[in-house]
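Single-structure report; data block below.
One chain of protein is taken out of this complex; the other chains stay put.
Then we have subunit A:
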Amino acid sequence: MEIDDQKQQQLEAPAAVPEGFNTDYLRVYYDGKHPGCDQSYVGRREFSFTLENDIYLRFQSFDSAAELESSIKEKCPFKIDIGPVYSVDPSKRHAYAQSGNNVFVPVERELIFDIDISDYDDVRYCCSGADVCSDCWPLMTIAIKILDTSLRDDFGFSHILWVYSGRRGVHCWVCDSRARKLSNEQRAAIADYFRVYKGGENALKKVSLAGPVLHPFLARSYMDVLKTFFEDRLLLSQQLFSSERCQKILDLIPDENVASEVHDKWQGNRRSSVSKEDVNVTRWEQLKTTLQSGKHKGLRRCVEEIVFSYTYPRLDMEVVFVFQLIPVTVMILILQLFRLYHRYGP
């Protein structure tokens, strides 16, 4: 694959999306290779373009990668969305509408997950909404680690693409042919397999890990990733046990008596030593000791529940229905180009 000189220079600064958005930039950016498509159904894949002045074109389809490329160069869309592969060419759908049956239906679509950093607002104090910093972005990276491992080891998928969604999170695209053929019900089942955080805005305790032991998937996630991340990074970077914030943790303990027992222990610290150890670490250790002392049978999994509450991936449960369009920002194309650059060299 060729990468010309001009593009090489742009690739050096992949994160730069110019302020004054000029369609000429687009022409240049798009003058390269993008992910090749499987020829057998490329013509039935829906794309939608958002053009300058917010003109929105749906049901675009192309018979080849070259056609897609030239259409992009000609129209210079500011935003591209990718939809499913339909049973017939989307641009010819009206011809089939008369027959009355549902001939125009989506038939294949990658398995997609969406993780949004703003869904973690109740457990991060550094930022909120669309803001992200180096303290809270690791929540994304561990989410990726856990899901990626499970998609490969548990579900046997191998063609997995993770991309920054351009605003405040990541998208996961599973492109195995087995994944593309999944029904909505099967997609929902996978999403539910991953789901631990339950309950809408109005439920207080949202992670409930019943049972004497954890399912192997959760156990592996906890032991390999979440425990260390919580103990070594998150509780420090977010100061989870500071006086203003520790109450939130106590709220996750279902037994009020135990919660006050822990609270009292924490208060006791103040008077004692000038310990070198960070207060967050100390308090966490004390909490663990109390909860795991074996005295409180009902709280067997409470420590894990707390860790999961703060760190476990939160999937956007607006499960991807097959017909939805997913935005592909300019970033993804740049990322693709960037990858190619690294693979093939200058």
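In this section, a residue touches a chain if its C-beta (ideal position, glycine included) is under 8 Å from a C-beta of that chain, and two chains touch if they have at least 3 such contacts; residues count from 1.
By our rule, contacts and distances are computed from a predicted model.
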Per UniProt, the name of the complex member that is left out, chosen from "NADH-ubiquinone oxidoreductase", "tRNA pseudouridine(55) synthase", "Prolactin" or "DNA primase large subunit C-terminal domain-containing protein": "DNA primase large subunit C-terminal domain-containing protein"
Option touching the unshown chain, where A:A95, A:A130, A:A189 or A:M223 are the choices: A:A189
Residue, one of A:L214, A:L252 or A:V281, that touches the chain absent here: A:L214
Contact set of subunit A toward the excluded chain (per top definition): 50, 54, 56, 102, 105, 119, 153-157, 178, 182, 185-186, 188-190, 192-193, 195, 197-205, 210-219, 314, 316-318, 323
